[in-house]
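Note that this complex is displayed minus one protein chain, with the remaining chains in position.
Lettered A and B in written order, each chain numbered from 1.
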Amino acid sequence: MSTVPLQAWMLLAALIFSVGLAGLFTRRNAVAVLLSVELMANAVNLNLVAFGYHRGDLEGQVMALFGVALTVAEIIVGLALIILMNRTHKSIDIDSATELSG
Amino acid sequence: MIVFIPLALALVACSVAVIATKDLIHAVLLLGGTLMLTAGAYVALEADFVAAVQLMLYTGGVVTLLLFGVMLSQRVESARVLVHSKTWHRGLLSGLAFFALAAWAILSSELPASAVLIESDAQAVGKLFLTRHVAAFETLSVLLLAAMIGAIVLARKTDA
Partner (left out) sequence: MTAGIYVSIILFAPVVAFGLLAVAAPIRERGTLAGWLVAAATGATLWAALALFFGQLSDPQTLEWTIRWMSGGSADFAQVGWRVDGVSAGMAVVVSLVALCVQVYSMEYLADEAPGSRGRYFSWHALFVFSMQSLVLAPNLLQLFMGWELVGLCSYLLIGYYWRKPEAGKASLKAFWVTKFADSFLLMGLVVLVAATGSFSWDLPAGLSQGTITAVAVLLFIGAMGKAAQMPLHVWLPDAMAGPTPVSALLHAATMVAAGVYLIVRGWPVFEASETALTMMVWVGAVTAFSAGCLALLQDDVKKLLAFSTCSQLGYMMAALGAGSMAAGYFHLTTHAFFKALLFLTAGSLIHAVHSNNMSEMGGLRRTMPVTFGLFIIGAAALAGLPGVSGFFSKDMVLEALSHDAQWGPLVLCLAGVAVTAAYMTRAVLTIFFGEARGAHKAHEPGWRMLVPMLALGVPSLAVGLFVGDFQSLVGEPGYSATEMLSHFIGLPALGVLLALIGFGAGYAEFKGTKLPAPAGLGDWLRSRPMDRFYEAAWNRAVLVVARGVAWIDRYIIDAAMNLVGWGALAGGDYSRRIQTGRAADYMWAIGMGTLAVVAYGLLGGS
């Protein structure tokens, strides 16, 4: 598979990241926003592994593993916050939390 | 290359579907699909250990998301109203802008010459974890602990 150039993998990762970014600004459901964040993190990990493969050693894979663990931790806390938000605002619509409005 | 192109197409299709679909359960399932396809990409990049971890953690994580998503959406009325037509231009604009920028950066930079991959298996990765990256590894475990405790504290029912 070494005929696939690094740029291809990088472009692919960038594309998935863009899709996740688009979803981040578009969705109103808090859980859907979390899904978009998940997509972006995934794209980053893909990028890292591709770099590692290209370099020829395992540094990229190690970083990707770290990234996976971090993303899991982030999802845990995010879900806890969604539960809290649901409790206080009775809704998981992110537009319902407007306390910071000026 | 024969593996890469279908894989890439499938990945992109799945991720677009995740953000575009109106049904939350479909979105969660499609995310699971995306993550599994990514695991396949890892295999293509000869990162078997990472692929395995990806499948275990993420599929497990995805299941959690599914459960919670279903539970929360079905109990609350406003969850069903989630039509996002008002701000779709934001997503389009930002996605395109970012991709254009990234593509320009990627295509105009010089990448160093590639090298042949050394032995890539779980043993080698583990060795790296416990030698060069041991500090980060230990910190990561503390972080995970903190996240768990924090989540529990945030989400517990307070008798007020």
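Annotations for the structure displayed:
Basically, contacts are C-beta pairs under 8 Å (C-beta built on N, C-alpha and C of every residue); 3 or more make two chains touch, one makes a residue touch a chain.
Since this is a predicted model, take the numbers as computed values, not measurements.
Of the candidate positions B:Y42, B:Y58 or B:F98, contact with the unshown chain belongs to B:F98.
Although one chain is not displayed, its contacts with subunit B can still be listed: residues 87, 90, 94, 97-98, 101, 104-105. Residue-level contact of subunit A with the missing chain is found at 21, 24-25, 28, 94-95, 97-102.
One rule holds in what follows: only the chains that are shown with their structure count from here on.
Averaging C-alpha coordinates per chain places the centre of subunit A 5 Å away from that of subunit B.
Every residue of subunit A that touches subunit B in the complex is listed here, in rising order: 1-4, 6-12, 14-29, 31-32, 34-36, 38-39, 42, 45-46, 49-50, 52-62, 64-66, 68-70, 72-77, 79-84, 86, 90-93, 96.
For subunit B in complex with subunit A, the residues that touch the partner chain are 1, 3-4, 8, 11-12, 15-16, 18-19, 24, 27-28, 31, 34-35, 38, 41-42, 44-47, 49-50, 53-54, 57-58, 61, 64-65, 68-69, 72-73, 76, 78-79, 81-82, 84, 87-88, 90-92, 94-96, 98-99, 102-103, 106-107, 111, 114-118, 120, 124-125, 128-129, 133, 136, 140, 143-144, 147-148, 150-152, 154-155.
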